[in-house]
Structure formats: structure tokens, C-alpha cells
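Take a look at subunit A:
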Amino acid sequence: MSAAEFFAMGGYGFYVWGSFGVTLLLMVVEPMLLKGRRRAIQKRIARMARAKVGER
Partner candidate 1 sequence: MFETFLAIVRRDLILAMRRRSDMLTILFFFVIVVSLFPLGIGPEMNTLRLIAPGVVWVAALLASMLALERLFAIDYADGALEQMLLAPQPLSLLVLGKVAAHWLVTGLPLVLMAPVLGIQYDLSLDGLRVLVITLLLGTPALSLIGAIGAALTLGLRGGGVLVSLLVLPLTIPVLIFGAGAVEATISGLGGEGHMSMLAAILVLSLFFAPLAAAAALRVSVE
Partner candidate 2 sequence: MSSRIVNWFKFSSPATFYPLAGRMIPWFTAAAVILLGVGLYMSFFVAPTDYKQGEGYRIIFVHVGTAWMSMFIYVVMAAWAGLGLVFNTRVSAMMATALAPTGAMFTFVALWTGALWGKPMWGTWWVWDARLTSELILLFLYLGFIALQSAIDEPRRADRAGAILALVGVVNIPIIYYSVQWWNTLHQGATVSVSQGSSMGTVMLWTMLIMTLGFWAYAIAVVLARVRCIILERERDTTWVNELEGGVR
């Protein structure tokens, strides 16, 4: 089965890749958003810790 045939998916290419594509896309985007959220909270904690050190 050549690559072109594979992508054509018997004429249903758009629908098949539209489904699989969006599913896998979201399963990549969600962890990335989480990583951003984690970095943000870590930065905030670090800043608070520094502020506390500054106070003492």
C-alpha cells in the first residue's frame, strides 16, 4: 500500500485524519498546557520564597 493510497484512506482521508489528527493533537496540547501551568506555579513559589528570604 503506497503512501499516497494510505493517506487517501479510500477517499475518506479527510474524515479519518481529521478524527485521528484532532484526537492526537489534543493529547499533545493538554500536557503542554499542564507543563506551562506547572512552570508558572513553580516560578511563583520561588518568587514568594525569595520575598520571604528578603523579609527576614
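The candidates came about this way: all candidates are chains of the complex that A comes from, given by their letters.
Basically, a contact is a pair of C-beta atoms (placed from the backbone, for glycine too) under 8 Å apart; a residue touches a chain by one contact, two chains touch by 3 or more; residues count from 1.
This structure is a prediction, so every number in the text was calculated from the model and none was measured.
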Which of 1 or 2 touches subunit A - same complex, any copy: 2
Subunit A residues within the candidate 2 interface of the complex: 6, 9-12, 15-16, 18-20, 22-23, 26-27, 30-31, 34, 37-38, 41-46, 48-50, 52
